[in-house]
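Omission of a single protein chain aside, the complex is shown with its protein chains in their original locations.
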Amino acid sequence: MNALYLAWKYWTHYRFRSGTLTLCLALTFCAPLTLKWITSGFEKSLIRRAELTPMVLGSPGSSIDLTLHALYFQTQAPSEISYSEVDALESHQLGYSVPLFAKYQARGFPLVGTTLDYFSQRGLSITKGALFVTLGDCVIGAEVADELQLNVGDSLLATTENVFDIAGAYPLKMKIRGILSTSGGPDDRAVFADLKTTWILDGIGHGHQDLESSPVPENLTFSQSQTQIVANAALNQYTEITESNLDSFHFHGDMGDYPLTAVLIFPDNQKSRALLLGRYEGSETTQISICLEEVRGLLGMVFRAKQFFDLNHALFVGVSILFLTLTLALSWKLRQKEFDTLHQIGSPGSFVIKMLVAELVLLLIASAVLTALLSAALYGIASSLLKNSIF
Amino acid sequence: MKSKNTFSPYLHSLGVLVTATLLAGCGSDKNENSAGNISETSSTPSQSLELPIKILTVNYPLEFFASRIAGELADVSYPGTANSDPAYWTPSTEDAQQYQQADLVLLNGAGYAQWLDKFSLPRKNQLNTGAAFREQWIQETESVTHSHGPDGEHTHTGFATTLWLDPMQAIQQAGAIRSTLSRMLPESSRTFDQNHRELIEELNHLDSELGNLLAEQINEPWLASHPVYQYFGRRYELNLRSVHWEPGQELGSSDWEELDQILEEHPAKWMLWEGEPAETVASGLKDRGITPVVFEIISTQSDGKDYLESMWENFNRLQTSINKNKKSP
Partner (left out) sequence: MEIHIRNLEFSFSGSPSAGKREAISESTPFRLSIPKMELTSGSHHAWVGPSGSGKTTGLRLIAGILQPQTCDSLRIGSQELNQMPSRELRLFRAQRLGLVFQDFKLLEYLNVEENILLPTRLSKSKYSVSELRERVVHLLDRVGLKNKKHRPVTQLSQGEQQRVAICRALLLRPQLVLADEPTGNLDPTSKTRIMNLLRQECSEIKSTLLVVTHDHALLEGMDSVTDFSDFYAQRQEGKSI
């Protein structure tokens, strides 16, 4: 205790000296630490999501694209598969599946068409409002709400992929029914709606604007006869589903033919997983990708690049530590007289060692705290910079 | 002098210690990645069901089947009102949310309950009780046509929906309910099996009685005031044709002309009605030698009668009418 007391007194008396040393150490460690923090956070969240989503069914092609699309809504939607694949999957009774149709966007955020099962499967909860109830409802991620300053009851315009696609469906004005709690994953930066709502964007389902019963402004009609009202292009720039027109919405064709971009598969157990893989092996119309394998493969490449940085940092840290050691050794040499005095007054031989160790511990603790603070600040800056580029 | 360098050897080792500690600190970065293996997480969220489980249905017959099979173990209900047809009923947002939160939602299949197209329900909680005999759903020939956009006119076709009016199909629907309940509450599967067996016996009995009653009517022309008896007609091999008349509704001359036209090639003696026809309509029919028979479709519960009671009442009315007809040909 007394050694620590003297160490503390020394430490606080020579504040500038101690502060400089602390800062040097902290600066040395914070860059590699932040990088490690970011990459391991990045890795953990990637791996965790991949672990929680064992398999993804999608169209044949790049399995990594399929995985990234289904898990992180990042890559362009791969070509589509039909909804009947979900029924086919479930007919095996080896687990259950959550269909995804994530082809469109809403103000720059991916619009994910799915079923309510998605939320229970991902453990996502609503912080405000409720989950989507009717066609045209949507639920937005916490960051979407934050960035676009949107609240429950506001509307959000979903757009089809190509602005210049004149023949494409109109944008859909969706009603925000709820806001998801922050989950720290890609769900924070996505907009969710019922599959059927996104199919409306795809032109599969539609409603009818009632031009007959409500008075029609003249500028809307192109020509009007006894039996027919032809509306001009100014009729509506977007589709909106309201309580009054909800009943008129309907879908054409067999639901089994409706498109999906991916299906998340949650097999009941390892055996079911193996059986499912077996059943889809050699399928020409679909593929199953094992998310963890895909993500591990991807991370493997990322981390080979990181090794180079690690080496660089290790050298840098090593040199800094040698400098620090030299500084401390010199300082201890200069304090020899002080140590002699302590000895002469009656301190045990080990006292000075204890005191120096205590000083070192103080230095390390202070540096660790400062490193943590600096790293947190750096991490904050880095993650806000990387937000849009990292999944 | 001896004392001069008392601390020098300590200083040296302390320096080494500092270097070692700090360098060890940076070295420990390695190999941590492999520790990132999270133990296998169960892919399905734990289904801890609270008894009685909550089951919502899209019509009354399913409510009846489910409550017969589940007994006290489930709280089964259909939230729609008795006076609106569940096929065209639209739930309120609150109702829809009740469906979302139910432990099990029983669907009829065959595109029944149009609101399902417009509302969101979790797939996991849904059971399409008619899915197992999807191949036998009857495609409706009549269709609604409208036009929009450059594609021109298009047609909505659908399936006949009153699956439960065929007791054999009702048995299949009940079977689907039983196996789902057993999967959800495996410890109670014996109860479900027992209840299911009793229900099936009663349905089989109803079916055989109906079969006996209608045995002589096979391929005979029958009429229906509405196209809702397709499965019933198919089960008992009636040659059934439908018009679109509402019970209680007065008819115009064009309607009668249409009927007379039909009767020329389809000389039916009975016409099935969902409810009592208007008196003028009933007498008009009788003038043409047609006996109107009320055969409730039971999509909602009426007057506190359960599905079987209503079916037996249907049976009795049919029997009375057929027997009367036999006596006075």
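Just so it is clear, A and B label the chains in written order, and each chain counts residues from 1 on its own.
Convention: a contact is a pair of C-beta atoms (placed from the backbone, for glycine too) under 8 Å apart; a residue touches a chain by one contact, two chains touch by 3 or more.
Every value quoted in this text rests on a predicted model; they were computed, and no experiment measured them.
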Touching residue (missing chain; options A:L27, A:L342, A:A368 or A:A382): A:L342
Residues of subunit A (touch criterion as defined above) contacting the omitted chain: 2, 5-6, 9-10, 12-14, 337-338, 341-348, 351
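Rule of thumb we're sticking to: only the chains that are shown with their structure count from here on.
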Separation of subunit A from subunit B, taking each centre as the mean of its C-alpha atoms, in whole Å: 38
Touching residues on subunit A, where the partner in the complex is subunit B: 29, 32, 36, 40, 43-44, 47-48, 51-52, 54, 86, 95-96, 98-99, 115-117, 120-121, 123, 130-135, 137, 194, 196, 205-206, 208, 246-247, 249-252, 266-268, 303, 310, 313-314, 317-318, 321-322, 324-325, 328-329, 332-333, 336, 339-340, 343, 349, 352-353, 356-357, 360, 364
In the complex with subunit A, residue positions of subunit B that touch it: 3, 6-7, 10-11, 14-15, 18-19, 21-23, 26-27, 29, 32-33, 36, 38, 41, 43-45, 90, 93, 96-97, 100, 117-124, 146, 148, 154, 156
